[in-house]
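With one protein chain removed, the remaining protein chains of the complex are shown where they sit.
Let's turn to subunit A:
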Amino acid sequence: MCFLLLVAGQAWTQAVDADKAKVTLALATEPPTLNSAVATDTIASFILAHLMEGLLVYGPDGELAPGVALRWQLDADGAHFWLRDDARWSDGKPVTAHDFVFAWRHALNPKTASQYAFIFYPIKNAEAVNEGKLAPSELGVRAISDTELKVEFGSPCPYFLSLTAFMTFLPLREDVLAQWGGRYAADADKLTVNGPYLLTKWVHGAHLQLRKNPQYWHSASVRINEIDMPYITADPSSQFNLFRDQQIAMAPLDTGLLNEAVKRGFDIEYFHTGSLYFLEFNFREGRITANRAFRKAVQRLIDPAVLVNKIIGLPGIQPAYSLFPVTVKGLKRSFREEYPVLRVDPDIAAARAYIRKAKAELGISEIPPLMLLAGDSPRALQEAEYYQYLFKNGLGIELRIDQQVFKQRLEKMRRGDFDLVSAAWGPDYDDIMTFADLFASWNDNNRGRYNNALYDRWIRVAQNSNDPRTRFNAMAQIQRIVVDDVPILPTYENGALYVQNPRLRGVRRNIFGGDPLFRYAWIER
């Protein structure tokens, strides 16, 4: 090890540098693409939230605020946006309504094959354009002038304003896209941006760097000059070591690292990721899990509170009792505050009674071994083994765990190759519908093929209404059906724990609109 001593000391670089207003971070992975029309992942969403600006943005308080749009008007059948005239692209050209029209048409063009195209579907003709039945020019959006944009809805969309902050709704420059073709946004010099930061460096697999964009209309309000990301590693221990060495300003924590961080006296930060974890049942022909009495038995057997507190044991994760996490907005407050969910308490005697009922209804004397499809993370296995224990001890049913790596698990879910599956859902947009229509019979993400006419009807009621009260009342019905008919059994709402340099302030952890957000952050001396 003697050569270690020969290495000369470098300058002690800081995770946060107040003089240069610079923050250093690590990325878990490289963004697969920074083309907003086709990007789907959270890393791209985080980077794009700093490089780009949509019509509306999420402000420092987490509420929607003016972005490129100065003001707007939302009606039952459409929306009207008035754009600021001082919004500029990084090459100095003005950001116009045409850039939005182009971007939305481009994302819906079947040739683009954008996976988030469905998010435009409330716009008139969007679905038909995406399926190639209508030309992109038929899309219900047009630029009245350079600074006026008019959107026509095909179906009511009271949450349209929040959609405009989503990355697929960001503007694109037709000439820049034409210039680079398939290579658009593949390197730092191959994209033009309109947001608070410029992409000044992108060494693939190694290093990304963002610097303040002097062309940005509100550049004066941006207090962090440089966001440097010279590390790309998905290993949380490695990120934590970098944090301890004061090389990076934030690092995520898992169970093992949490203890380490507590021992070292770091402040532990927490935020609700907005995602829901649940057990999904298979409703395909011939599955035991299609029997309601059986599902009610499982509901009476599993106590989410015990799962969260005794098995997972990670602070920040909370037991789930509803299809809608506590973060979902209602009329004025949280939906869950306004429409409390009816909880079904665990009761082993009731669970056994339901199993007897299920056996009688199915005409069988024994429940055959069932297959639980699970992911390959340590937490997923812990959870699966807990269910296995409960099924065996409580109901005398053998539960076999089918642990699969990510893609294989998804493929088995798609094919319906399971009885129960541990699944999760993260919201796409800031409206209750992003959770609600998951188990509608027509939804491709309804992997268990749950099919309930009543459920579908309440979804249609909400989709066809602009009245918030009508929509939320329908959602309350959906919430009741999920408890009553148990298409899924909610287990927990996910939280993320992390450490952050105490001098770095004002970083927003967002469920929507890019996370974490440094747009409003600053460094204290």
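The rule is simple: a residue touches a chain if its C-beta (ideal position, glycine included) is under 8 Å from a C-beta of that chain, and two chains touch if they have at least 3 such contacts; residues count from 1.
Basically, contacts and distances are computed from a predicted model.
This figure omits one chain of the complex; the name its UniProt record holds, of "Adenylyltransferase and sulfurtransferase", "ABC transporter ATP-binding protein", "Oligopeptide transport system permease protein" or "ABC transmembrane type-1 domain-containing protein", is "Oligopeptide transport system permease protein".
Shown as candidates are A:20, A:310, A:356 or A:414; the residue that touches the absent chain is A:414. Which of A:18, A:144 or A:203 touches the hidden chain is settled by the complete complex: it is A:203.
Between the chain not shown and the residues A:115, A:221 or A:259, the one that touches is A:115.
Interface residues of subunit A with the unshown chain, by the touch rule above, are 1, 3-4, 7, 9-13, 26, 30, 32-33, 35, 38, 40, 110-111, 113-115, 117-118, 130-132, 182-186, 203-207, 230-235, 237-238, 241-242, 244-245, 247, 405-408, 410-412, 414-415, 428, 443-445, 447.
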